[in-house]
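Note that this complex is displayed minus one protein chain, with the remaining chains in position.
Letters A and B mark the chains as written, and numbering starts fresh at 1 in each.
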Amino acid sequence: MTELLIHDTHSMGGREVMKRSWRKRLTIGICLMMSIAALGGCSGGNGSTGEAGGDGPTPISIWMSMNTNASITLKSMNEITAIKEWEKKTNTKIEFQHPAVGAETEQFNVMIASNQLPDAMFVNGDYAKLFNDGIIIRLNELIDEYAPNLKKILEENPEVAKQLKADNGDIYAIPHLRLGEYKTFGGTFIRQDWLDELKLEKPETLEEWETVLKAFKEKKGVAAPLLFGAPPKMTTMGPAAPTYLEAYGITNNTFMKDGKVVYGPIEPEYKEFLTMFHRWYQEGLIDPDFATNDQKTYDAKILSSQAGAFFTFIGGGVGRYLPALQETDPNANLTATQYPVLNKGDEPLFTGRSWEWSSSGVVLTNSNKHPEETVKALDYFFSEEGHMLKNFGVEGLTYTMKDDYPTYTDEILKNPDGLSVAQAMAKHFIANYPFVGEDDDRYNEQYYQLQQQKDAAVLFSKYSENTLKVGLPPTSLTTEESTEYSKIMSDIGTYRDEMFVKFVIGVEPIENFDKFVDQINKFNVKRAIEIQQAALDRYNAR
Amino acid sequence: MKELSHKFSLLWLNYKKNKAIYWMALPVVLYFLVFKYLPMYGAIIAFKDYSVGKGIWGSDWVGLQHFRDFFQSYYFWRILKNTLLLSFYQLLFGFPAPILLALLLNELRHEIFKRTVQTISYIPHFISIVVICGMIVDFSSRDGLFNTIIGYFGGQSSALLSDPANFRTIYTASSIWQELGFSSIIYLAALSGINPELYDAANVDGASRLRQVWHITLPGIIPMIMILLILRIGGLMEIGFEKIILLYNPNVYDTADVISTFVYRKGISESAEFSYTTAVGLFQSVINFALLIGANRLSKVISNTKLF
Partner (left out) sequence: MKRSIGERLFGGANAILMTGLIIVTLYPLLHVLNASLSDSGQLMAHRGLLLFPKGITMESYKLVLSNPNILSGYRNTIFIVVVGTALNLLFTILGAYTLSRKSFMLRNPIMLAIVFTMFFNGGIIPSYLLINNTLHMGNSLWALIVPGLISSYNLIIMRTSFAEISESLLESARIDGAGEMLILWRIVVPLSMPVIAVMILFYGVGHWNSWFSAILYIRDRNLFPLQLVLREILIQNSTDSMTTGATAMDKEAIGESVKYATVMVATLPILFIYPFLQKYFVKGVMIGAIKE
């Protein structure tokens, strides 16, 4: 082989040619690398493009995560019918910038780091911090002058204003508000058809629950009369919701008791709850796999009729499960049950109610060159006209007024292109995910098409006022407080979750509850409570 | 000074003698300088309270605080132990397995059969970990596949993933299952680089296949094995957290909670999160690097193969 090569080089002229040859190749290589770097092409600028020009529409760029229903049919929120109307009415040219679905935090961070900020961003986070870092601006004065509709709402609803303001009175975001009746979106549902079959009433107290679950186990022979999940595999906002704990008047995190901040798991009621739940576990009333359940196994157990009662969401849960169940069993029925209580006649305190301000809204960045126009444009959604546009779309196209009630048209409810209701809605307006403006109950009433869903919405919201007494309002912690608090609570959280499973399964005897409390105290839970208390006091003083 | 200039002249001589090599290495070195060393200053946020708004240089200095928080955590020893044990098990069982497979495949005589086994065995590597873990969770449940098999052998069925004693086994066994085929590819490549004349000579001498494997095949791939082993040891402190998150639950924290899952759950407030994660990562890297250097030295002594 070497002979062959030597032959080649000789025929080309020997050593000199070879030297020149490799050097040439190398130079090409390096040039290639340089040009690769240069060829990169320009990085897209993020600030608004184009001039405002005295009379032309004001360009405003908004960074926002794109909702999945919208992204199925549209390339960007710019194409939403309501948005296009909005541009016309406010003489603006909106440019939405969307991070890749599921990667919002990363893009957000690098955007800030590389100082390429859009005019506005729709965020849900630590506003005070963003302000302190100089990324966003204070909006109080701008709202005063340019947002009359929002200003009116805040004046008429001082509680809402309190939620929106920071401890020092600053307002940083044009908010997404929910001022209607329906504030709870999920709860415990039960197989109504089984109740009917066994001639049982819907349970309200824990005792009644035990009877019903026993009946499910013995008469229906199911593996999971009460289907349950455990954190962190499932979130406490859903399938691992501490619904049954809350019947005791406490919850498994910090909450308010007579205006004072308390941590549930170290209260004596927690022991009572653990005792009961452990008993339920031993008697097979709770799904024995609860600790390992993930969303998939959770769904599978529901759909294979192995579960009698479970926590789920009105829209995304019942809306999926019920039709699927009814395909194989037309008699299947899921109805909502009220949040359970200890004694007959008691009212549930914790109802998973959301606050009027969903903690999300639009902030203006420090590179916004038209803050007045921006605020004015955003305020449009709080006007009567804008409100209808946001929640119902365009009259004639997506809704019609029937007896003064905005009714969605077939374009939405029976979309000719085969889009689902949520997708059709997402194409034309913004009602089922957070955006600037106020939500409208009439949307919910129609979105929930099944009677069981409509009933659930009413039932779950019945006692939502009670939650105001026990739920911690949206307080804000300073950066130092926040760091300290997270440090303490994350260790406690791990411990609490681990011990919960151990107590319920029985690996750890309930007698050791005091040791459990001691350990949590050792984690300095008192300090965490102090921090929250201080934040609560500041909130109340706003 | 004389030492230094002596070294420089040696370097200059070496350059004159090997100009081509130096120029060929240049683009490679440039790459590492620009894309790896230049951005290294970012590691400094492990010693700061990094806030995206203030930037890397503007953020406050906190020194070793993040490290202290980490070491003083109630769970520190547990997660450290679990990380090391899980890694070690993977090493003990997961490292030799692909080598064994490559050797066995090498012995197959039927060409098409050999290629089929190769191709099929490497497929699981490509299936997303989410899907694989979904299968594992399902198979491990009370009425799942694994328990059915256990039942055939007269055992009791139980929620396998709820028992901390099972976790390491399930984790390691499933890793081997998924990675066996793909990991064997590199050894197969090394095997086909062995000079066939060696085998011919051995055959002429009447050596049995087993002796051939021991004296020709294995030594032929020892350099590759040792290098990969060194690199593997240099990854001991790292356990990818995605798979564990998908498989674990609070009941098995005792054996399953590792450094990365703990940090992931910690979800510290925005400002400290970046820094804390970087600090923990730095700690792991330092240990890993030390292990690598140690393994390199050992390998030099044992097998005369070294990384640097």
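Throughout what follows, contacts are C-beta pairs under 8 Å (C-beta built on N, C-alpha and C of every residue); 3 or more make two chains touch, one makes a residue touch a chain.
Bear in mind the structure is a predicted one, so any value in this text is a computation, not a measurement.
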{"item": "Residue among A:106, A:145 or A:346 that touches the chain left out of view", "value": "A:106"}
{"item": "Options B:92, B:120, B:165 or B:302, residue touching the unrepresented chain", "value": "B:120"}
{"item": "Which residue of B:190, B:239 or B:263 touches the chain not shown here", "value": "B:190"}
{"item": "Positions on chain B contacted by the hidden chain, ascending", "value": "10-11, 14, 17-18, 20-22, 24-25, 27-29, 31-32, 34-43, 45, 56, 101, 104-111, 113, 115-124, 126-128, 130-132, 135, 138-139, 141, 143-145, 177-178, 180-181, 185-186, 188-196, 199-200, 203, 208-209, 223-224, 227-228, 231, 234, 274, 278, 282, 285-286, 288-289, 292, 307-308"}
{"item": "Chain A residues that touch the omitted chain in the full complex", "value": "1-2, 5-6, 9, 14-15, 18-19, 21-22, 25-26, 29, 36-44, 67-69, 71-72, 75-76, 97-103, 106-107, 109-110, 113-114, 185-186, 238, 295-296, 299-300, 303-304, 312-317, 319-320, 323-324, 327, 354, 420-423, 432-433, 447-449"}
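Criterion: only the chains that are shown with their structure count from here on.
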{"item": "Chain A-chain B separation of Cα centroids, rounded to whole Å", "value": "36"}
{"item": "Chain B - residues contacting chain A, complex", "value": "20, 23-24, 26-27, 30-31, 49, 51-55, 69, 73-75, 134, 137-138, 140-142, 159, 161-162, 246, 249-251, 253, 257, 262, 265-272, 274"}
{"item": "Chain A residues touching chain B - in the complex, by the definition given at the top", "value": "22-23, 26, 29-30, 33, 109, 112-113, 125-126, 129-130, 132-135, 230-233, 288-289, 291-292, 294, 296-297, 477, 479, 482-483, 485-487, 490-491, 493-495, 497-498, 500-502, 505, 507, 523"}
